[in-house]
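Of the protein chains in this complex, all but one are displayed in their positions.
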Amino acid sequence: MAEPGRLRWNPALVAGTVVLGGTALTIFVASFVMGDAAERLSADIAHPVSGEHWLGTDYFGRDQLARALVGAEASLLMALAATAISMVIGVAAGAAVWTAPRRLREFSLRIVEITVSYPELLVAVVLAAILGAGRWQLVVAVAVANIPATARLTANLSGALYQRDFVTTARLTGVPRRAVISRHLLPNMAEPLLIQLAATFSTGLVAMSALSFVGLGVQTPDFDLGRLLADALPSIYSRPIEVVGPTLLILLLSVGAMLVGDGLAAAADPRVSRGKSTTRRSGRASGATGQAVVADLEVVRTDGVPLVRGVSFEIGRGEIVGLVGESGSGKSLTALSLARLLPDGLSATASDLRAGAVDLLGRPSRRELVDAVAMIYQDPGTTFNPALRMGAQLTEVLRVHKGLSKRAARAVIVDLLAKVHIPDPERLLAAHPYELSGGMRQRAMIAAALAAEPALLVADEPTTALDTTVAAGILRELARIRDETGTSILFISHDLGVVEELCDRVLVMKDGAIVEELTQEALRTGDVTSPYTRMLLDAVPRLAVRS
Amino acid sequence: MTDTTELAHGRPRRPKSGSSWTGFALRRFGGLVGTVLIAVVVTFVIVPLIPGDPAVSAAGPDATVDQINRVRAELGLDRPLVDRFLDYVGGLLHGDLGHSFSLNAPVSEVVLRRLPFTAGLSFLALLVVLAVAVPLGMAIGAATRGGRRRRLDSTFNYVTAVVAAIPPYVMATLLVLLFAVTLELLPPAYTRSQPGLSLLLPAFALSLPSICLIARVVRRETAVVLEQDFVRTARGWRLSGLRTATRYVLPNVLTSTLTLSGIILVAMLGGAISVETVFGWPGLGLGVVNAVATKDYPLVQGIVLVLAVLSALMTMAVDILLGIVDPRVRGGQHG
Partner (left out) sequence: MSQGDRERLPGACEGESLALSVEGLTVRFGRGAHAVTALADVSVTVPSGHTVGLVGESGSGKSTLAKAILGVAPVSAGRVLLDGAEEPQRTVNRRVRMIPQDPYSSLNPRRTIGQTLAEALDPVRAKVNRHREAIEAALTEVALPLDAVGRYPHEFSGGQRQRVAIARALITRPSVVIADEITSALDVSVQAEVLALLARLRHELSLTMLFISHNLAVVEQVSDEVVVLHHGHVVESGPVGEVFAAPAADHTRALLAAVPGPAKEAR
């Protein structure tokens, strides 16, 4: 989440503010100056555009430009009033809903859901029917029609905030309800609410002019932009100039508001510009052997900050190498570079990058990549496509890259699932991802990764999100794979204990470089040379007592 | 930002239990019934809430006191509220929506005559919107993800912002100005002899702002989906861009798009009200405007009720579509 408090100006926000502010200012000033010209009848009936009357005159000899500006002022003021009313009541209602007792809250939320599903304009029409036509009636009708949307937004935002620990802590500490709203809820909803403000203003302006347009809004002799447009429409063939003024003004106001809303949204969520990632060769290959080779790997961010500085290592056949480090050490990026799955905005260079028989610095085809490297990730629950069943996903690699038929692919996967100790593989294939537990998903992920028989398996913190007993099972699987198939495995973790148990060799990374390389034995006996490794080892809590 | 838009319009509702289509369909139907019931109550309540005496307006400006009283008795306005409500509901169940005194015809007849026009217009606009906005949004979303092609990104943003901000009736006016007045290609209003051709401009006017709004939504959602873990998994499996787009991105974009689109499409139904006025399109929108203007309350009640039911049906259709696309909604997973 970006740093709160500062407003980041961007082109849309600037443009919108200029357009909206400029138009509004012009309208206010101009109608003050030219106010009576809008009403003054003159003998210059239906004059075309001229120096004296920039938009001509109408059938009563009134200056069109003045009328448009005065009408715009009316629309603007009414829209501002309706927006203010609608936002205040909507926000108050939405925030209050969450501080109410549970029964009342659920009921209110349902009511809000239902009211939102009616078209706003229809609600406004109904209210206008009840209240009659006229200025304040119009404001009330549109304000009330816009309340549900704001209330729902606020209620949903409050709901999300209520899950945050600081709100729970405040409530438990005994902070009174109104203080919870004013100190904790509202300030953290400021950005989305501002965006909603712009949207409500825009919608309100349009709705009010639409109602006046169809005759349910302001009544003659009052007029606003909608009324002016309605009057101009019948003569659109003979005097199209009459539409220009009101149309232009309503566009300026409406588009300006939209751009402001857009600008606020962009300011709230700045997306850093990242380009496609690149992986390039940097020098001559060292000639190192090994099933997987990395030499002089460097990864740099778009702004030049180096994240991985000159990492080199090899993994032999049937070897598990652990890459361990804290956050920011560069271990994940190293693994991703090797798997040719570098995220956007980063560029990698290496003098050698190989897995199996594939030179990863060339331009390997998809098929070659599948034979070379497979990757499994930490599973936060969203590793698999929620829209497809497991069977369809797990067999992707076999069907797409190895040309197997659906049935043949399924058979292979069922076999692999059984090997990773999934009790009922057929049932898993028929299931959706959300029906499975974390442990089962990771096992399925491993099965899919092994299906293509890659030379190298890269595992990025695969057990971090799992319970220790489940994790222990996954670790056993990886060891078994190493023993039975000779696949090389690169295992990333921040957990020295896990790495100590599983890996044949361990590489310790800090700030983008390898500070030490250890054998499993050396790690277990604590025979380390780097002070950083020493510090890490000492910092890991160990079970003093073992049964 | 997607957080905001999602939060503004709610995540797809996840039912608490049940794992089959029947359970899901029943729940959606229950929601529909609830919405319709509220609409019935609200439309009934319009008449008692009106300040002044409806009987006076119904009887006409030159009516005598006797005539007014007779009209009042005819319309049943002198009976207790509860009885009137029960009568109203009873009538509804028989398809009797009351009698329109400005048109001197049963409301149900008026509604049935006008319904196809509004339904046809909305439906066509809906199809156009979905067919254009979704592919457009996805293409832009994929092309500009992660800050690529900045200029395309800005152009798309500005153009859609401007077009989406144009009120439907202004859009309608502009289109009439361009196609009917200047180019003389299409009829500017409903002409009985050219029903199909005269449908084009109103549908266009209605759909253009919504196309822009939904394309923006789809673009944002596509960018979000592309950041998801399962897209990363698909990359890891070295699947082609096209396969990833159709099997991994599209279904998941549709999920959130449908929810947000439901709102926009319902709003489009409201926009139909003003668009019909510009084109003299003889649908329910124009009907309700005329009814309010002539204070023909039974007609207002009837049309508003039908429009409310229409939007509830549209919302339910979107929900069902969502259920088809996103199995989690069907299967009752906890959020």
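Each chain gets a letter, A and B, in the order it is written, and its residues are counted from 1.
Heads up, the rule we're going with is that contacts are C-beta pairs under 8 Å (C-beta built on N, C-alpha and C of every residue); 3 or more make two chains touch, one makes a residue touch a chain.
It should be emphasised that the depicted structure is a prediction, and the values quoted were computed from it without experimental measurement.
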Per the touch definition above, residue among A:283, A:497 or A:531 touching the missing chain: A:497
Option touching the unshown chain, where A:51, A:174, A:287 or A:423 are the choices: A:174
Those residues of chain A which, in the complete complex, touch the missing chain: 1, 3-5, 164-170, 172-176, 179, 183-184, 187-188, 326-327, 467-469, 471-472, 475, 494-498, 500-502, 524, 535-536, 538-547
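Note that in this section only the chains that are shown with their structure count from here on.
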Chain B-touching residues of chain A, taken from the complex the two chains share: 11-12, 15, 110, 113-114, 116-122, 125-126, 128-132, 149, 152-153, 156-157, 160, 191-192, 195-196, 202, 206, 209-210, 213-216, 229, 233, 236-237, 240, 243, 247, 250-251, 254-255, 257-259, 262, 265-266, 268-269, 271-276, 339, 341, 344-345, 366-367, 369-370, 374-375, 377, 380, 382-388, 392, 396-397, 400-401, 432, 434-435, 445, 448
Sites on chain B touched by chain A in the complex: 1, 3-4, 7-10, 34-35, 38-39, 42-43, 46, 49-51, 145-148, 150, 154, 157-158, 161-162, 164-170, 173-174, 176-177, 181, 188, 228-230, 232-240, 243, 247-248, 251-252, 255, 263, 266-271, 273-274, 277-278, 288-289, 292-293, 297, 300, 304, 307-308, 311-312, 315, 325-328, 331, 333
